[in-house]
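Dropping the structure in here first, questions after.
Of the protein chains in this complex, all but one are displayed in their positions.
We call the chains A and B, going by the order they appear; numbering starts again at 1 in every chain.
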Amino acid sequence: MKALWQVALLLTITAILVLFALGLHNDPHAIPSPLLNRPATDFAAPDLDGQPLRLSEHRGKWVLVNFWGSWCVSCVAEHPYLLELAKKTRNRTDFVILGVDFKDTLEGARQFLARHGNPGYRHAFDPGQKIAIDWGVYGAPESYLVDPGGVIRLKQTGPLYPGWFERVALPLIQAAPTPGGTP
Amino acid sequence: MWIEIGHFAAIIAFLLAITQSSAAVVGITLARPAWVRVSGRAALAVLALLTLAAGTLVAAFLTHDFSVRYVAEHASLELPVFYLATALWGGHEGSLLLWAWLLALFNAVTVWRHWSTHARSMPWILAILGGLLAGFLTLILFLSSPFDRLNPAPANGRDLNPLLQDPGMVFHPPFLYMGYVGFAIPYAFAMAALITGQADEDWILATRRWTLFAWITLTIGIVFGAYWAYYELGWGGYWAWDPVENASFMPWLTATAFLHSVMVQERRGLFKTWNLFLIITTFSLSLLGTFLVRSGVLSSVHAFASDPGRGVYILVFMAILLFFSFGVLVFRSDLLRTTIHLESPLSKESAFLFNNLLLVVAALTVLLGTLYPLAVETLSDAKVSVGAPYYNKVFIPIMLGILLLMGIGPLMPWRRATPTRLRRDFPLPILLGATGLLLAAWQQVGHPYGLATAALICFVVGTHGLDLWRGVQARLAIGSPATDAQRLTPLTALRQLLLRHKRRYGGMLVHLGVVVMSAGFIGSGLFQQEVDLPLSPGDSVKLGDWTVTLTAMGEVARQNWTAVEAVLQAERNGQTITLRPQKRSYGKRTQPTTEAAIHTTWREDLYVVLGDSTRENTWHFRIYRNPLVAWLWWGTGLMVGGVAFAMLQGRRPVKGEAA
Partner (left out) sequence: MRTAHTVRAMLAALLWLAIPVDAAQRDEDPSEAVVRTIARELRCAVCQNQSVYESNSDLAKDMLVIIRDKVQAGETAAAIRDYFFQRYGDYIYLEPTGTGKNRILWWAPWLGLLLGLIGLWTALARWRRSPSTPDGTEPAVTAEVKHRIQKELERIEV
């Protein structure tokens, strides 16, 4: 009986230590998204020039929705890649990038784009972060890839990185046959 | 230059800690007393060197030496002097240095006080404490050095986190660490006892005061943390069941169990293995707290910057400690075998056993709640959170059980409680408890937990009062031993009783403190009232008996902050007070901090928080009525008094002391 207790004790200690060891690799701030493979919520908001912008306008194309803010330091690091990606995919008819500038001011957003470069695509203006919350966003930058049917297929928490499009997005895009796409 | 001297001193201290540990082991295994003496001297030298090291860091703060990275990160030219000194423990590196310094201090005190009385155990005690010190100094010197320089030195520092610029936060870390580190001493004695094979009562008697000291400083540290959260964080509460708060609470629970069950070992020689297990667990949980805060494994409002490198080291350190300690316990447990005989399940011994059961289950529950999210996140894709609602539902019933046992304990005799005795002692307290229950119900305390607490508070006061009464009666009956002719007055009898049994009645005072705190918990937990609304100057709102009017908005400035301040008048029964909540901006930091305005009375706190301004000339306010919050702090004061009184009692039981 006593041996049983001793074994149980040592096993419990080992289990807890192993758990911590594994846990060291976790990011305690990351929250897994339950929105994967679910229909994306449409949003309608003015863009940075005041023109109305809707997500559903782009139904039938792959949409990369990128949430950012001029207050976000990692977004500065991500921005060069977005510039490059926008240039690379400008001629594709099956792929479009949309930004959502949340918790920001128009002035701040314009200054950010002026200083770091304007990638050319439109940005929804979401000062109260209503769209962001609607999409389960809790930090910046975060990006979602939405398929032509309006279903969220991918979430990237944190900055997008060089090679992301080729390695992560393209396989998905090519796997699903879409009319009028450039293979 | 001074910092380098401090750094150098720390390195020498590290080498001496290793010396302390190894010389002691060599000395005892090869039977060379000289080596053990060297080990003892090393302990004193380590303290001197670490004091020097810490001193250079404090000096760097006081002279605004921003070429030291740690100073640049946690201080600024505008920081008030008081906080400059305490910024020492504002960050990870400095707080670890504080931990190590306290360990060196207690190490030296142990050598000083117990050298001649515990010669056989001392080498092992030195070895273990030296090992612990070496472990911490390794972490400090190689992974978290506060002695690093910044080149070029900035003109001004980043300033101490505004949330830490508060008196509560000044005292919270030192007291908390005194508790954590304090348990290292009984732990070392326990391990030495196991290793030398002398695991009888001696190690407990030797470390009784250490245990009391560590327990009460841990209590004070935890309460300061709650006090700070209440006054500084501005959400109207004081305990969030945050993982780091839990990490300090778990060792407190097992330490409380330990405090009680050692009494049984002292008196009856029972539960030896269990007591050793409890102290090892308590100290291990103290170290677990260190791990949780610094490794980045769990995030909380408390967490220092996460750094997996440190996390790996602390994990390895903990693994070694845990396997070593519990391993020795398991392998030496055969020498602790005694034939335990308990005469009756109705006895003080078994009351303590049930007390231990509840406290250990409580600690395990908190551990489960804290580790479960980590397990889920690591072993699956999901992420769950275990917050206050869970703990309130699961933990409170267990605490009510402990409260009940706290009431039963004093009147329960050792060995066996006869039915006659139970019939004599318990009816009155039970009656008082029932009265409490009815009173609470009449006062419209609807919640079952509130009713139960009210009843138990009365019950506990009843049993303790009755025990005191019986003690006085007994003393009056015996009469004064000096002269038979002289009759004792009840007051003199009481005085004599208290002075002769400081431990017992100190303990009762602590229980009374717990009761007062329980009232505070229930009052502020169940009966909090709040309103959240926008106000313009001239508007007023009613909350309970209070009428609160916003009279003005203004701006205030001090040495290193500016603030928007609201001036409110609160009126109740003709009495008017002024409250000035603020939203402060500290120059270096962008996020403003809220300073709640709190008016404390014995009955309740009126607590006002200034929010954002959404419209012109309108600000959001949150106004809380928190009943009985002051009782939490007073209850703690009673506990401190009780422990201080108990610690006054010397080692030898006073002649003729009744059980």
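Going forward, a residue touches a chain if its C-beta (ideal position, glycine included) is under 8 Å from a C-beta of that chain, and two chains touch if they have at least 3 such contacts.
From a predicted model like this one, the values you see are computed outputs, not experimental measurements.
> Decide which residue listed in B:151, B:385 or B:420 touches the omitted chain of the complex.
Result: among the candidates, B:385 touches the missing chain.
> Of B:166, B:242, B:425 or B:467, which one is in contact with the hidden chain?
Answering carefully, the residue with contact to the hidden chain is B:242.
> Which chain A residues would touch the chain omitted from the figure, given the whole complex?
On the side of chain A, residues 28-29, 31-35, 103, 128-130, 133-136, 138-139 touch the unshown chain.
> Residue-wise, where is chain B in contact with the chain that is not depicted?
Touch set of chain B with respect to the missing chain: 33, 36-37, 115-120, 122, 198, 200, 202, 234-237, 240, 242-243, 269, 299-301, 339-345, 350, 353-354, 357-358, 360-361, 364-365, 368-369, 372, 376, 380, 382-390, 393-394, 398, 530-542, 551-558, 567, 591, 594, 612, 617.
Definition applied: only the chains that are shown with their structure count from here on.
> Taking the mean of the CA coordinates per chain, how far is chain A from chain B in Å?
Roughly 43 Å, centre to centre.
> Enumerate the contact residues on chain B facing chain A in the complex.
Against chain A, the touching part of chain B is residues 291, 295-299, 303, 306, 308, 311-312, 315, 318-319, 322-323, 326-327, 330, 333, 371, 374-375, 377-379, 381-383.
> Provide the residue numbers of chain A that touch chain B in the complex, in ascending order.
2, 6, 9-10, 13, 16-17, 19-26, 28-32
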